[in-house]
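My structure is below; once you've seen it, I'll send some questions.
Missing here is one protein chain; the remaining ones are kept as they sit in the complex.
Order of writing sets the labels: A, B and C. Residues in every chain begin at 1.
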Amino acid sequence: MNLNWTAILPEIFITLTALGVLGIDLFYTRYQKDKTLNAIVTLSGMGIAFLLLPFLSAKTQIFTSLFVLDPLAIFFKMVFLISGSMTALISINYLKMEGFDLGEYYGVLLFSILGMMVMASANDFILIYLGLELMTVSFYVLSGFFKTDLRSNEAALKYLILGGFASALFLYGISLLYGVTGSTEISYIAGYLTEQTRTGADSVAGVTSAVLSHPLLSLSLIMLLAGLCFKVAAVPFHMWTPDVYEGAPTSVTAFMSVGPKAAGFVVMLRVLLVALGALEKQWMVILAVISILTMTLGNIVAIAQQNVKRMLAYSSIAHAGYILLGIVASARVLTAGSASVVFYILSYAFMNLGAFTVLLALRKEDKQTGLMVPAMDLEDFSGLSKRDPLTAFLMLIFMFSLTGIPPTAGFVGKFYLFMSAVDANLVWLAVIGVINSAISAYYYLRILVYIYMKEPKVVQSVDNSSSLWVALYVMALATLLIGILPNLLFNVARASVVSLF
Amino acid sequence: MPYILCFTVNRFMSPIPLSYYLVVSTLIFFIGMLGVLTRRNVLIILMSIELMLNAANINFIVFSYYLNSLRGQIFVFFVMTVAAAEAAVGLAVIVYLFRNKNTVNDDEFSLMRW
Amino acid sequence: MSQKNERILSYLLKSIKYPGKQQITSCLSRRDTSVKKYASFKHEEKDLTAFLIFSTLAILGALLTVTARNPIYSVLFLAMTFLQISGLYALLQAEFIAIVQIAVYAGAIMVLFLFVVMFLDVKEIATEKNFHPIAPVCLILALVLLGEFLVFIFYKPSREGGLSETVTAVGQIYGTAENIGRTLFSQYLLPFEVASILLLMAIVGAVVLAKR
Partner (left out) sequence: METMLWVIPALPLLASIVTILGGKRWIREKSHWLPCIGVGISFLLSLITFFQVWNRGTLHQVLYSWISSGDFQVNLTLQVDPLTAVMVVVVSGVSFLIHIYSIGYMHGDEGYHRFFSFISLFTFSMLMLVLSADFLLLYVFWEAVGLCSYLLIGHWYYKKSAADAGKKAFIVNRVGDFGFGLGVMLLFTTFGTLDYQTIFSRSGEFVGKTFPMFGIEFDLLTLTCLLLFMGAIGKSAQFPLHVWLPDAMEGPTPVSALIHAATMVTAGVYLVARCYPLYNLAPKALFIVALIGGFTVFFAATIGLVQNDIKRVLAYSTISQLGYMFMALGVGAYVAAIFHLVTHAFFKALLFLASGSVIHALGGEQDMRNMGGLKDKIPGTYWAFLIGALALAGIPPLAGFWSKDEILMGTFKAGYYVLWILGSATAFMTAFYIFRLIFMTFFGDFRGRHGVEHPIHESPPVMLYPLTVLAILSIFAGWMLGFPPEHGFIHTFLAPTLAETQGTAPLPETTEGGAGLMFFSILVAALGILTAWMFYVKRPEMPVRFAETYPSTYDWLLHKYWFDEIYDTLFVNPTKQFANFLWQGFDDSVIDGVINGIARGIDVMSAKLRRLQSGYLQQYALSMVIGVIVILGIYLLIV
């Protein structure tokens, strides 16, 4: 068997780094006061993996085509590594402040990134499932990382049970798909189904062949959709999201709202557009309805939230709805649609991580104990512009971007998404999307109203650790740069999806 | 060579139609789902999830048999690994939940809502 | 293929009076695993009986698992279910998986569950209300979904006629340890490594969470 090992070099590096981080904890514990060393090793490992990625030859398949390294995979791995390293940066001081400065955090974080990277490259449902579980199980651990915090406990429990439930549904779908098509390999399934379409069309003009209209295939499609929709938090499989996001440590929430979601979408792209591309008529309608429900419910319920973390959780549900809209559009306009999806995911990664980081950095004085505790409520943001204009301004950038106000990444991303919907003759869908972003302005800008127009209600302080601020600057800069120079990146996104089809 | 799913298998090949197996797996899947939906005890919910995974496993093995491919069996092997991992982490979560709250009933964990 | 596994399987098959055991054990005893040798293998009518026994017990066990008041009983019923499912695997010529099912599921995982059940205060748990107040609604909804599933499974597409003719011969590949092992360590090496990392991660995670 001819193995091209270089293609999985980044994954190997991440694994070795994870083992190294765990090793440091084992053998080096007594010499170190805090876990900064672990963080540094983590960051450098991710950095090396990131730098390796562009040098790998794209479009290689190894392990008898289980694993592909196409531009799409490279693009998404970069997204994972960037958001992962940002998460590591913002975690350093946060974990110390919360009193859970454990080295295993970074190890588990790396394992979850490894899972995502495997998902991005998987060309076989076996690998997709394993990557998905590696990622999910890591997040069970991460979301319950604050062991004495009851909310964190609850988040871990809810994520564990519902995640297990969803992955059982997903697995059932895979098993049926295997039964119908005889394989679990994505490119094989795609070829098989398109062949069926062709022969079916040959025999009786205009009628889909029996395999394509086979009920078990439809059933498996729905089960797969249910599992994937759970991962990307689409209605009605979204219920876990607000609770888990609220309860999990903020750094984990920040990553959870970006990494697994992006991984879910890359799998969705491969499964729906490639493997089940022949069934587009079937999934398009379902997904369109889910997309509308997702963004509408996410946006509307977000309005009622007073807890900013929970509000951002609902907002991330709404954003999943926008991205699903792009996937629906790509059923008709393949390249433009999926390119807009990929582009939006990257923009979303920066702006959402940024918003969560500001939330994480902000602390307030607890009235009873006098200790600084994480600020979560809308009220805690009031008058931030007077206390700390720079942080306030960064939050403004992120909120503008999430709302979709130019010249930020969010605007351009939404623009491409809605434009691809229009190109796909789904104007009504684009209109619903635009209405939804108008609704979303209500709660995003409300935060800014609190920040800029109210007087401070509580004593606030902002985390001043340099690692956090490096991450914050990077994200704000990226949010602005993507908004100012979107075309460069969009071409990259387009090039990355072209290889899919 | 296209693999096609069949329901009415030649009796000389196998006396047990594929659909029988599918019914069994579906029933087990649903019993597992019922467990998740109705039980309060988190431990039993975890077990129910294991049941659901096993139902999917039965499907894999059955299809593997009827399709003449080993892939399904390999998949089941990996599913077992995953189930073990999930069970380990899940039980760890349950243990520390019990330590903090002295209960393993899922409806007593509703601190976060709305 | 180790001698040990072989013995366990034959023991298992003997103990459940499997009608076709003669054939299977004879297959196992031969070292040759090439697929062609088994091509002529034929099922007997009695397979159906075994299937019915296994599946009935499995479903019953599953039902008892989710309805048992005491988690300990649940664990035991679950173990029983797993054993029956393992029997189904054996019927489908997936020997290695059948063994692993017993070793991993009925063995390791169930013991883990049992350990945790014992660790927690069993008595207190057992006396509480077992079901949610809205359980009947769940039951009805689950039955609706079950109905839908069954419709999907038994529903025949209008132009299905031509399909059954192209059915391939069934059960020609044996899931022996050797077959599985060869495939696993050649074609599926990468998933195997990922699975091992997953296990390592689970151990680390479990330790982090459960240690005081």
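The rule we apply is simple: a contact is a pair of C-beta atoms (placed from the backbone, for glycine too) under 8 Å apart; a residue touches a chain by one contact, two chains touch by 3 or more.
This is a predicted model, so every value here is computed, not measured.
Taking the full assembly into account, the omitted chain touches A, B, C. Of the candidate positions A:M97, A:L150, A:M419 or A:V459, contact with the unshown chain belongs to A:M419. When the whole complex is considered, the residue among A:F230, A:F265, A:F381 or A:F400 that touches the unshown chain is A:F230.
Only one of A:T36, A:S213 or A:S499 touches the chain withheld from this view, namely A:S213.
The missing chain lies against chain A, touching residues 157-158, 161-162, 165-166, 169, 213, 218-219, 222-223, 225-226, 230, 235-237, 239-240, 242-243, 282, 286, 297, 300-305, 336, 340, 412, 415-416, 419-420, 423, 439, 442, 484-487, 490. Where chain C meets the omitted chain, the residues involved are 132, 134, 137-138, 141-142, 144-145, 148-149, 151-152. Mapped onto chain B, the footprint of the missing chain covers residues 33, 36-38, 40, 45, 106-107, 109-114.
Just so it is clear, only the chains that are shown with their structure count from here on.
Averaging C-alpha coordinates per chain places the centre of chain A 34 Å away from that of chain C.
For the pair chain B and chain C, the distance between C-alpha centroids works out to 9 Å. The set of chain A residues that touch two or more partner chains comprises 126, 130, 133, 137, 140-141, 144, 147, 156, 211, 214, 216.
Of all residues in chain B, those that touch two or more other chains are 2-5, 32-33, 46, 57, 62, 66-67, 69, 74, 78, 82, 85-86, 89, 93-94, 96.
Residue ranges on chain B touching chain C, taken from their complex, read 1-10, 12-16, 19-24, 26-28, 30-35, 37-41, 43-44, 46-48, 50-51, 54, 57-58, 61-62, 64-70, 73-74, 76-78, 80-89, 91-96, 98-99, 104-105, 107.
Chain A contributes residues 125-126, 129-130, 133, 137, 140-141, 144, 147-148, 150-151, 153-158, 160-161, 164-165, 168-169, 171-172, 174-176, 178-184, 192, 195-196, 211, 214, 216, 242-243, 246-247, 304, 310 to its touches with chain B in the complex. Of all residues in chain C, only 149, 151-153, 155, 157, 159-160, 162-163, 186-191, 194-195, 197-198, 201-202, 204-205, 207-209 touch chain A in the complex they form.
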